[in-house]
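The following block contains the structure, expressed as structure tokens.
All protein chains but one are shown in place.
This part shows chain A:
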Amino acid sequence: MSTTPVIGVLALQGDVREHLIALAAADAVARPVRRPEELAEVDGLVVPGGESTTISKLATLFGLMEPLRERIAAGMPVYGTCAGLIMLADKILDPRSGQETFGGIDMIVRRNAFGRQNESFEAGVTVRGVEDGPVEGVFIRAPWVESVGAEVEVLAEHEGHIVAVRQGRALATSFHPELTGDHRLHALFVDMVRAGR
């Protein structure tokens, strides 16, 4: 039996390619997931950056919303970046009408909390559990986590706002490690998937 975990990247919309590359660099077999039958074949799933309203609509339209919720509830490891963090939140503070999430992390998120594109920025972020110094945080119209439940571990903050969290087998960051050459968070997630098998 192979010990290499198979990790999907939800490929409805967003920076799918960058996550596939980062996961491969972190020694996982990575493949895009757009259909329920493709979801059934992966050990873990990354929800990429993109537009959360678009991803939410397409997930509902193409029958992924319920299967994904079931897999996450059953303990499938998931990692969301930016829009992916929003999709993993149990609650959005300011959802568009009809915007639904997969859930999995007991937190309330605020969309575009760090501002519009003109305020988008990069900064070093120290992440609990990631060694060898801060990761390069690229924040693009980024959300932050407004509040978390008791089961959620806060992994990082930036200027007093929560930007990385973990609850059990679910991991989420406001920023985009996939846009950098720094694959330490993807390696952390691949380890979570290995441990979960």
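The rule is simple: a contact is a pair of C-beta atoms (placed from the backbone, for glycine too) under 8 Å apart; a residue touches a chain by one contact, two chains touch by 3 or more; residues count from 1.
Convention: contacts and distances are computed from a predicted model.
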From "Ring-1,2-phenylacetyl-CoA epoxidase subunit PaaC", "Thiosulfate/3-mercaptopyruvate sulfurtransferase", "Pyridoxal 5'-phosphate synthase subunit PdxS" or "ABC transporter permease", the hidden chain's UniProt protein name: "Pyridoxal 5'-phosphate synthase subunit PdxS"
Absent-chain contact - pick from A:Val6, A:Val29, A:Leu58 or A:Ile108: A:Leu58
Residues of chain A (touch criterion as defined above) contacting the omitted chain: 11-18, 34, 49-51, 53-54, 57-58, 61-62, 82-83, 94, 96-98, 111-112, 116-129, 131, 134, 138-141, 154-159, 176, 179-180
